[in-house]
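Would you mind keeping the following structure in view while I ask a few things?
A single protein chain has been omitted from the complex, and every remaining protein chain is retained in its original position.
By letter and in written order, the chains are A and B; residue numbering begins at 1 in each of them.
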Amino acid sequence: MATSPTPTNIREDALADVPGAAPASGAPIRQSNLWKDAWRRYIRNKGAVVAGAIFLLVVLYCVIWPFVSPYTGNEVDFTVAKQGPSLSHPLGTDKFGRDLFTRTAEGGRVSILIGFGATLAILLFGVVYGSISGFIGGRVDNGLMRFLDALYGLPYLPFAIITLAIIGRTDMWTMMIALSIASWFTTARIVRGQVLTLKENDYVRAAKAVGARWHRILVRHILPNTLGVLIIAIFLELPAVILGEAFLSFIGLGISPPDASWGAMAQEGRTTYRTHPIEIVVPSVAIASLVLCANFIADGLRDALDPRTRET
Amino acid sequence: MRNKIRWPGLALLVSSLALAAGGCGGDDEAAGTGATTEGGGGAPAAEQVITVNWGTEPPSLDPGLATDTTSANILLNIMDPLVRLDKDLKPVPGAAESFETSEDGLTVTFKLRDDLKWTNGDPVTAQDFIYAWKRTVSPELGADYAYQFYGIVGAQEYNSCDPKKDKCAALADKMGVKALDDKTLEIKLTTPQPWFLQQMAHHSFLAVNKKAVDQFGDKWTEAANMVSNGPFKLAKWQHNSAIDLVKDPNWRDAASVKLTRVNGRMISDGVTAVQAFEAGETDVDAQPPPPDEIARLKETPEYVQYPSLGTYYYGFNVKNISDVKQRRAMSLAIPRQSIIDNVSQGGQLPANGFTPKGMPGFDTINPASKWSPADADVEQAKQLMSEVANPKKAITLYINDSPGHRDIAVAIQAAWSQLGIKTTIKQQEFAQFLEFLGPPPNQSVDVYRLGWIGDYVDAINFLELWTCESGNNNTNYCNKDYDAKIEEARKTPDNDARYALYAEAEDILFGDNGDMPVIPIYFYTFPGLEKLSVKDTFEFNLLSQVDLTKVVVAG
Partner (left out) sequence: MLKFIVRRIFWTIPVLLVVIFLTFTMMRQIGGNPFRHSERAVPEAVQRNLERKFHVDKPWYTQYAYYVKGVATLDLGPSLVLRGQTVNDIVKEHFPKSIELGVYAFLFALVVGVPLGMIAALKHNTSVDYGAMFFSNVFHAVPSFLVATLLIYYIALKGGALPTSGWSTWEHKIMPSIALGFAPMALFARLVRGTMLETLQQDYVRTARAKGLRYRRVVGLHVLRNSLIPVVTAAGPLLGYIITGSFVIELIFNIPGIGQYYVTAVNARDYSVVMGLTVLLSVIVIVANLVVDILYGILDPRTRDARA
């Protein structure tokens, strides 16, 4: 049975530890080495570098192109509807005659913003909840996990649907809420599992044995070891969120027109896929490329950052 | 974008993977899927079986509880209504061999045929109708369409009774329906309702077998329990996937029924439904194809398009957009024909009034509003807009979240931007949307989209929407003159005189000096797909109902 601190000594410990009072020997140097090493390792991974570059490129295109483009993504002109790719419209136009290259950039802004926003919210919730639960353990852990079980009972898509229905409108912010409110449970569970395993590691036991305080163990030993996992988790969660947004859009819960996310564009495109397939292909490829890059980046980061693979 | 190159590769891989996993089974599914071979005209095919995609699961096959078109279509083919509507929507005898309306228009008498039988062998009597109707009106059943009966003496009182406080049985007895004998049915009306006979063709007025209801309760509509009295009977009802009908050989006019079996499917997604049709899994796709697919499907001979009694419109919250000139300008700026050709695609008709084309008396009633042209008149609209004292240049348009409505909204948003109006489109999910509209509508609503599909064949069904007290008037519009015209029309049994009153009412709304509380956009059509073998005989009427007794599969 792991020793779990009672509420009183949590507070005592917290009060006793004044920031800067006792700098751990050599800690900053070790940190900087870790990141430098990681960076070196990352740029050695060609796939991850290419993926990172494409990812950046896509993001830059989405951010910058709408300012530069001669078109706006919402201009309706039926005379130029459903055109194939041409010099003036590199990806052609959609059924409203809107330039797809511009519209894809604008849709990307929405998708990426929703993606990052929701991902950060998910991580924040998940890490706080999971590490508290895993580290404190015992009854608190049990209670928190049972509550999490209850939330698990509201699976992610239905929960998102109910949430959107309660808010009563769909825009970028409500999408972020709907997607994160229902998705942090897994992160919390994984973080907890990670913490639980790390807690049993020899160096943590050793630290405990020599009387290190709980938060020091958490901050010095456990969190740095999960940090890599978390950064990886950003790039693992991002695709899930982007795809989740696409699903919601697909079943008709996308953001309000004329704005569109990639998911909403793909949904529109599905109805024309027999005659004008580019309308579903472009946003789907955009989604897939972003998700694919994120996965490669996650892999690269995993190899570069994970402290346990560091020695090889 | 490096992934683009790999795309075909992926598709290939996906296909080969699935092929490997699935072997190459390609046999038709369960027996009786009558995806017949094509071939127009000629002699009837040996196998008179068709598969129809109805689009949705019928929420209920209880005549008292059904409210939607799928249920209506099934019910009207497995039951025998007193009155059927012919091609021109004129009432013709059904289960009733004759009917007659008294001089004052307040009493209607039906004489039933002698050869009517339930599928359990019992004869169909006048009491069966009275039982069904009182059951529907009873407060205990909680039927949505109880209000269809409000035109009958005592029905509204009975329906409004609270079983805990009042003596409802006494009220039920007072309802103005009486069986003079087993075959004669007498109905007393509160006012002369010239449309009452057409209304009798509605599925709410079908008979119900008391024995079946008593024995099975709520479950009497399941395939194993159902007792019906029409040309077909329910053979199988697998919720949300299949509803199969077979011919009832004992029906009074079974000799004229050619189809032996009608397999029903419920494919709600338009794209999926088109795929199933093209793969030969269905013979008729009664789920309107998605607008974007129509342009392609129109090129095929299997595409069909029926006119339909319905009007698609945008309503104003007249409290927010109070200047009639702005309302006219906004209506003028809408390119109806272009929206139909490019967005909705189904060959709909640009609406220049509220009563839809096909409604009896349409030529008299239609106001041909100059504020509602087929092609936008942006110049005049701008002119009008400049005359508006206090124009509202930032407006909020509410729609429910469905791709079709969204696309139309986007087109109209673009049209209004030419007038310098910035439109914010807010999408809501349907239930919420309806609650938001009231009446009265939420303050933030400036414009909303809705449609109205006729229940029965009289313009009153459309025009009464815009009376002050109407539960479907979400505009805050209230004009006593208009209400007076509608009230007068209710009391006018003579068709021509009544149509003239409807015309005057339309004029108040859309005439040269019209108030324009709503913008008519288009009159609905009902597009679908039909295999050539049934195309000639499978016909939807203006209420989107099909008479399966008329369908013959050509060989």
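Just so it is clear, a residue touches a chain if its C-beta (ideal position, glycine included) is under 8 Å from a C-beta of that chain, and two chains touch if they have at least 3 such contacts.
Not measured: the values here are computed from a predicted model.
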Interface partners of the hidden chain - shown chains only, full complex considered: A, B
Residue in contact with the excluded chain [from A:82, A:103 or A:189]: A:189
Which residue of B:195, B:416 or B:452 touches the chain not shown here: B:452
Residue of A:61, A:96, A:129 or A:156 touching the missing chain in the full complex: A:156
Listed residues B:190, B:275 or B:320, member touching the removed chain: B:275
Chain A residues touching the omitted chain (full complex): 1-2, 47, 137, 146-147, 149-150, 152-158, 161-163, 165-166, 168, 185-186, 189-190, 193, 196-197, 199-200, 239, 243, 246-247, 250-251, 263, 266, 270, 273, 280, 284, 287-289, 291-292, 295-296, 299, 302, 306, 308-309, 311-312
Residues of chain B (touch criterion as defined above) contacting the omitted chain: 3, 6, 10-11, 13-15, 17-19, 21-22, 24-27, 29-30, 57, 59-60, 62, 65, 67-68, 139-144, 146-147, 150, 156, 159-160, 162-163, 218-219, 221, 238-241, 265-269, 271-273, 275-276, 278-279, 281, 429-432, 434-436, 439, 450-453, 470-472
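One rule holds in what follows: only the chains that are shown with their structure count from here on.
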Approximate Å spacing (C-alpha centroids) for the pair chain A, chain B: 46
Chain A-facing residues of chain B, complex: 1-4, 7, 270-271, 290-293, 295-296, 338, 341-343, 401-403, 406-407, 409-411, 413-414, 424-429, 432, 436
Partner chain B, residues of chain A touching it in the complex: 54, 58, 74-76, 78, 81, 95-96, 164-165, 168-170, 252-254, 256-258, 267-268, 270-275, 281, 285-286, 288-289, 292
